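For this depiction, one protein chain was excluded, whereas all remaining protein chains were kept in their positions.
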Amino acid sequence: MATTKTPPKTFAVIGTTPPRVDAGAKVTGAAVYGIDVMLPRMAYGRILRSPHAHARIVRIDTSRAEALPGVVAVATAADLPEAVDRTDRVGEGTVNYRYTRDATFAGDKVLYHGHPICAVAAVTPEAAEDALALIDVEYEPLEPVLDVRGAMEPDAPILHPDLRTRSLAGPGSTPTNVAAHMRFEIGDPDQGMAEADVVVEREFQTATVHQGYMEPHAATAAWSPEGILTIYTTTQGAFDVRTRVHELLHHPLADIRVVPTEVGGAFGGKNTGYTDVAAALLARKAERPVRVVMSREETLMATGPTSGTWMRVTVGARRDGRITAAKAELRYEAGAYPGAPVFSGANCMFASYDIPNGRIDCYDVVVNKPRTGDYRSPGATQSAFAAETVLDEVATCLGMDPIAFRLINCACDGTSRITGGAHEHIGIRQVLEATRDCAHYRAPRPKSDGYLRRGRGVALGFWGNWGARSSVTLSVAEDGTVSLLTGSVDITGTRTSLAMQAAEALGLPLEMLAPAMGDTQTTGHSDSSGGSRTTMATGIAVCRAAEDLLARMEERAAAWWGVDSATVEYARGVFTSSTTGDAMSWAEVAGHQSETGGAIRGHGDVNVRKWGAAYATHIVDVEVDVETGGVRLLRHTVVQDVGRAIHPGQVASQMQGGATQGIGWALYEGYAYDAQGRMLNPNLLDYKMPTYLDVPAIETILVEVPYPGHPYGVRGVGEAPIVAVPAAIAAAIHDAVGVRTTRLPMGATQILQLLGVIDP
Amino acid sequence: MPDRTRVRAIINHEPVDFLCEPRQSLLDCLRDVLGLTGTKCGCNDGNCGACSVLLDGRLVNSCLVLGVEIEGRSVVTVEGLAQWPGARIIQESFVEQDALQCGFCTPGMLIASKALLDRSPRPSEDAIRAWMSGNLCRCTGYERLVRAVQAAADHLATIEGAE
Amino acid sequence: MSRVVVPPLMRDLTGGLGVVDADGRTVDEVIAYLERCFPGFAARLCPDGDLAAGWAVIVDGNASPAGLRTRVGLNSEVRFSPTVAGG
Partner (left out) sequence: MQAFSYRAPTTLEDAVSILAAAGPAARPLAGGTDLIVQLRHGRRRVDMVIDIKRIREVGALEFTPEGGLVLGAAVPCADVATHADVITHYPALADGAGLIGGAAVRQRATVGGNLCNASPSGDAIPPLIVLGAECRIVGPDGERRAPAAEFCTGPGSTILAPGELVVSLHLPPPQPNTGSCYLRFTPRAEMDIAVVGVAAWVQLDPGDGRIVDARLALGAVGPTPIVAEHAARAVIGLCANEDACAQAEALAIESVNPIDDVRGTEAQRRHVAGVLTRRALRGAIQRAKGESLDA
């Protein structure tokens, strides 16, 4: 059930729920995803991966593989030029190309189970697989380090001998696994804590989890005789792929054409690629196109999951419910190379509250696991689990309703944050009030029955969203229909939501818009479809392009009539001349384009530097079987400030999808490793994502507090709805059985241990 | 390279004759040999349902069937669904109910829905969820998918009632 | 004079002061001024001459694309913040 709390609408297209433009191709099997690309003479590439978590590579011998009939190329690290030691912003995080090169094909050491060693291409997938078995690699195993606390011990095995801690306290002087330390502070946290009547402190751990997109990574590369490299790939950002390939191959940017395919799920995990460079190298050596598709096992072992963490949170509050101070220490696993989303975690964890005194210490720590990537609100879900769980406990200690407690402390426009800066245009109070007033929250709590104990929990999550660069071109055809070309990859339905904004801005029916994804050769630079930015930032580019197009159309009408274009007016598909009184339809002006100067196009190129944040609460009813420790969700409601819902159905779908991933993170999902650092569950049987039977029909309440920086008030909506889910479920479990779960996933073992049924 | 076996089968209502290695799964054969890429590979070990097809009318994971096993049998993939008017209604229902985001699991969901409605024309929500639980969707949270199957069942029932 | 919020891990240089006043028309000049008052300030904040990796300049609440060249007004507030997606 979806409920929309919305101001009166004055739009023709925005706020309606037309079928998505890509649906027809997707229900007939016609849509082409990254794994579906087939080119003439295409060979099949596979990547050989390390069976060890940490080892020195003594020797690689590919000669037996090269001799196998059907093998057309073998690529190794020797095929990659040296990379520059520079950190760039990519997707929602950062990369250093020296590390990216090492992650593409290992240098002298392998740093995680699944680390790529080299790649082969053969004329059939079966021959490529056979060839992998013929590559001989000699390793000298090293002791691995698998958890963030162990990695910070003084005698921990070191992953990178040259790594020193980056910190404003001055650079570190000794080898370490701590890549960076940051501290944020506001007010006087020690004094603030001293003023509290209630202080709660807890430590938390969360397991590494994966985005779980259903389509594995895939790329197909082809070189022209002139040296133009074309890569078809499943990605959130074609231009980011181009940049990375350029940095790793030292090939000119404009000679690399990256064509995004349909994307079978991404959630941040396809902000970067894991197959494109290997495909390009193999294709160049084989002198024929090569497709590299990862298996599910490779996808889980060796792409970019999000951080496992250890966290400590302390919150103090007065008897009246006012928070006096908050402290946190966040230690996030980066995986094999620096770059954990720990600063983002710090940025989000207390962002919902007005906290006068606070301190957050963050550590970015390398361990022998795959390098983390972005996952829906990177870093925020972990820290929100810790912060919101402690806040729920503070509210419980004070005997206060958790929403009432949050309303007392909630941030508003102008509130300063621990991590710096102040809020603008936030809808947090509206979200909390809508939560408090909704049917689910007001319904009686579910009653327990024997060993089945039931409870309700609530939590609040923040995600800041993103703006960045987007490029849109609108082209009018002779019949008046308009093609919309953008460099923003559609991963969620944005072709539809962008076309809807264009139709609204142009005063045309949606059916006249034909949106499409461009590629790096055909569109202007558009940043990755991450950070919940596309409907918002590319939407602004659409509105700019529409303004531009309308001005061009007015000029053409004026040229046809021979009048000054300033005297031409446009409304709802009709141009009129205020001097002559003539009128022409949109289609007529379009039809005259040959006579009035050729093609008619409007462009919108933006770099959006301000955007609106999003808040979402979750209300969850759970049932705990106190004999088995099993937890089942009975009811789940998401309440979110969505700014303005362009397509309320798709917005609600984002909220339901975010909630579902949060349920998996909370209850089922987590990487497991043995003592040698080998991943134990790289499959979808033991990496347990929620099924139809694990998720109730998630209710959605869309709160619309329009963001003034977007012509229609859009805020990013995709990421915020995952953030508070584990915390809300933890609160519900506490309500049901009276214990505080502090580890994710909150599996039966933990519940039974906390209940004292089995020994820890 | 290893020997290949000749396989003759009916795929999407048409006779098909192809060569494959015994180790190639039906999914490999559909995608790599026959170019029917509508059937997706999500996990390749029967835990996601993206590769669902109908084999002699039964719902199966094509990654868990060897290509050589379909000798003399009939297979229907997402590309062949629209030849049945009833299945076309399921496809339309998925579009109308916005029961997809990325669409990668959609072919498998459609096939599973078709198999369900063939055996149980008016399934309850619980029955839909139980039957479809082998088909993972990471985008939607499933609710829209359940609604789409229900709506298709309702629509099919009205057509049959009218006949 | 502009107000500069000193990053917590650099307050050992400022004798514990969390906010200091500084002269300068650009962030560059502000940092040079603070280097004269608190030796070591510039080396910590800009180890390679540029702002430390992962940090951005915030002047009067706005992250400026101009970085160290950002203009600073008479009563501006200058702070340093990590570059993360999401504000």
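In this document, chain identifiers A, B and C correspond to the written order of the chains, with residue numbering beginning at 1 in each.
Keep in mind that, in the parts below, contacts are C-beta pairs under 8 Å (C-beta built on N, C-alpha and C of every residue); 3 or more make two chains touch, one makes a residue touch a chain.
If you're wondering where the values come from, they're calculated on a predicted model, not measured in any experiment.
The chain that is not displayed touches the following shown chains in the complete assembly: A, B. Interface note: of B:91, B:106 or B:135, the residue touching the hidden chain in the full complex is B:135. Of the options A:66, A:88, A:129 or A:401, the residue whose C-beta touches the omitted chain is A:129.
Touching residues on chain A toward the chain that is not drawn are 126, 129-130, 297, 627-630, 632, 667-668, 672, 680-681, 685-686, 688, 690-691, 693-694, 747-749, 752, 757-759. Seen across the whole complex, the unshown chain contacts chain B at 2-3, 5, 21-23, 25, 44-47, 49, 52, 55, 58-61, 63-66, 68-69, 71, 112, 115-116, 130-135.
Just so it is clear, only the chains that are shown with their structure count from here on.
Contact topology of the protein chains: linear, an open path with no closing contact.
Look at the CA centroids: the one farthest from the centroid of chain C belongs to B. Note on chain placement: the centre of chain B and the centre of chain C lie 59 Å apart, centres being C-alpha means.
Taking the mean of the C-alpha atoms as each chain's centre, chain A and chain B sit 29 Å apart. Residues of chain B in contact with at least two other chains: none.
Within chain A, not a single residue touches two or more of the remaining chains. Note for the complex: chain A touches chain C at residues 87, 89, 91-94, 166-171, 180-185, 341, 343-344, 346-348, 359, 377-380, 419-422, 424, 463-466, 530-531, 607, 609-611, 613, 719.
Residues 1-2, 21, 23-24, 28, 31-32, 35-45, 47-48, 50, 77-79, 81-82, 91-92, 94-96, 98, 100-107, 110, 125, 128-130, 132-146 of chain B are the ones touching chain A in the complex. Per the touch definition, chain C reaches chain A in the complex via residues 5, 7-10, 12, 18, 40, 44-45, 47, 52-54, 58, 61-63, 65, 79-87.
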